[in-house]
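Can you read through this structure? Questions will come right after.
For this view, one protein chain was removed and the others were kept in their places.
To keep things simple, chains are lettered A and B as they appear, and every chain counts its residues starting from 1.
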C-alpha cells in the first residue's frame, strides 16, 4: 500500500522544535524543523536548492538558515535571501516550506499539495490539560507503518506480546465491537471487560488491589492518529448518569503512527492520566513500562518487516473476528491512498 | 542456477532439535523445528497464518506452538487448534508441515511438492556406529551453495588454501579419476596418492610418523550430501583380499551442503574416525583442525560471492582436468533444477 498524501502528519513534539535544526523525514520527504525567535515552528525541505546539502546540517543566523556547504541563506518561508559571490538571487531559489500547525503540544505538517484544513486535525486535549499528566516518547521502527496500525487496532496481542505489563488472558478472550464512521473516516474499536484481572501496568499506577472493569475504546483517525481511551475501575464502579466518573481511573494512551519511508516509521507514543498527578514515581513507572511495551512491539514488527521482505509475492494472510478493526483501518487507508 | 526442489535436504543435526523452537531457513523456506514429547522431530513453516509472526519466536504448550503475537495455536501436523476471541477455527487455518526423516543422527526434510521417498535418502552409518567417533559442526556461509560444491569436489585446493592442515603439494599434483552414475545421480572422484607426505591433520591424529599412502574417495549425492572416504596408511600397507584393512586409518569426512537462500548456505561438516575412539585429545584436535579448515573455505567462498556480485554479467570461468568432478556435479545439479 502506498503512503497517503494530502494529509496531516505529526512531525514532532513541540519540545523537539527549538533553537537547533531538527532533521526528520516524513512520508519520504526530508524536513528541517526549527522555531523562530518569535516562537513559530518552521518546517522546510531539508535540501539546499544549490547542491542538495541538508539544511539540518547547517547553521542558523537568527531566523535564517545558512547552508553549511556554500552559504545559500534561507528565510523561514523558504525563500533564498543570499547566495555567495553575487548579489543577484535567482528567482527560483527557494526551498519548499511546509504548512505547520502546532496544537495540543504536537507539531503537525501538511504533506501533499495545496493547503490543508487546520480544522480537520484531530485533537488530543489531554496532552496540555491541567487535569492530566503525560509521559511520552518516540521510537524508530524499521517496519512499514501499516504493521503498527494493524498492531494497535488489535489489542488481543497484549495477552501474548505484553504479558506481565498490560496483557492478561481476558484481553484476547473478550470480543470487540467495531464501528466505522465512513464520512469522518474514523475507526472505532471497543472492548469492555468486566470483573477481570488488573495487569501490573494499571495495578501499580492506580493502586487498585482487586479485580477491575476495564474499557478499551480505540479511536483511529487515519492515517496517523490513534487514541486509546482506557478506563480502569474497581469492579462494579460505574460512571454517573451525567457521565462523571470520579471513582474510575482514566488513561489516555495515544500514538502518532508516522511513515518515515515506505518501510520505516516514527512511533510516537504518550500516556496521559487523570490521577496521581503529582506523583513522579507513577510518571516514571508509566513511562518506563509503556516504553518497554512499545519496544516489544518494535521488536516484533521489525521482525515482520523482514518476513515480508523475504516472502514470495502474493502471500495471503488469514483474518478472524479480532481483525475487524484492523481491516476497517486498511479500507480507510486504501481509500486515502487511492489504492484498490 | 536455481536451487533444486523436490529433494531431501539436511535441516539439522538430531541434537539441535529438542525442547526449544529452532528457526532455520532451507532453500529460502523458513522452518521452525522442535521435538514432541514422544520424541518425534517436527518441521513447520515458520510463519503464523494470521499475521506472519515467526512461530520460532513463540512458545510451546506441550506439543503445540502458541504464536507469540496473537496466540494462534498449532498442532505438530500444522493444524491450527485455537485462535483468540472465538471458538470457531477457520477451515484454512493451517501452516505447512514438512515431511521429516531422522536417520544417522541427521534430520532430513523434503523441500518441494508431494511426498519424498525416504528410501532415497543417502546414508551415513558412521555417524551412529559404535566403531566410529564423530566430531561435527555447522558454519554459516555467505555464499551460494554451488561454490561449496565446487570447492569440495576439487580437493586440489587443499594444497593452497589448507597448507599446514590437510594440504600437501602432492594433493594438487596427483591426477584424479571421475565417474558419474547417471542413473543414481552420484558423482565419484578419486585420488590415490602413494608414498606421500603426511599432513599434520592425519599425522597428529593417527600418530603415523613416516610417509603414507593416502586415498581420497569422494561420493557426492546431489544436491546436498557429500562424503569423503579418506584412508591413510603407512606406505605399502594394503587392504586384505577380503577388504579388511586393520592397519589403515579410516576417516569418514562428510558435508551437508544446504542452501539457506540463493546466496547463503548452511555448511554442515563432520569427521568420523575408526581409531583412537576413546581419546578426547584426538577428538578435540580433529574438531578444531577441521573447523579451521572449514572456516578457511568459508572465508574464501564469502570472497568469491562478493566477486560474483560485483562482476559483469556473463563472466566465463576457465576449467581444467582437476575440475572434472565439479563440472560433473554441476551437470547433475542442472538436471535436478531443470536448468539448461
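Quick note on the criterion: a contact is a pair of C-beta atoms (placed from the backbone, for glycine too) under 8 Å apart; a residue touches a chain by one contact, two chains touch by 3 or more.
Note that the structure is a prediction, hence the values are computed from the model and not measured.
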Fill in: Residue of A:37, A:62 or A:90 in touch with the missing chain, whole complex considered
A:90
Fill in: Residue among B:66, B:83, B:152 or B:176 touching the omitted chain
B:176
Fill in: Contact residue for the chain not shown (choose from A:51, A:123 or A:335)
A:51
Worksheet item: Considering the entire assembly, which residues of chain A contact the chain that has been omitted?
Response: 28, 30, 47, 49-54, 57, 66-71, 83-86, 90, 92-93, 261
Worksheet item: What residues on chain B make contact with the chain left out of this view?
Response: 150, 154, 156-157, 159-161, 172-176, 300, 303-304, 307-308, 310-311, 315, 317-322
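The rule we apply is simple: only the chains that are shown with their structure count from here on.
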Worksheet item: Through what angle, between 0 and 180°, must chain A be rotated so its C-alpha atoms fit those of chain B, rounded to a multiple of 5?
Response: 120
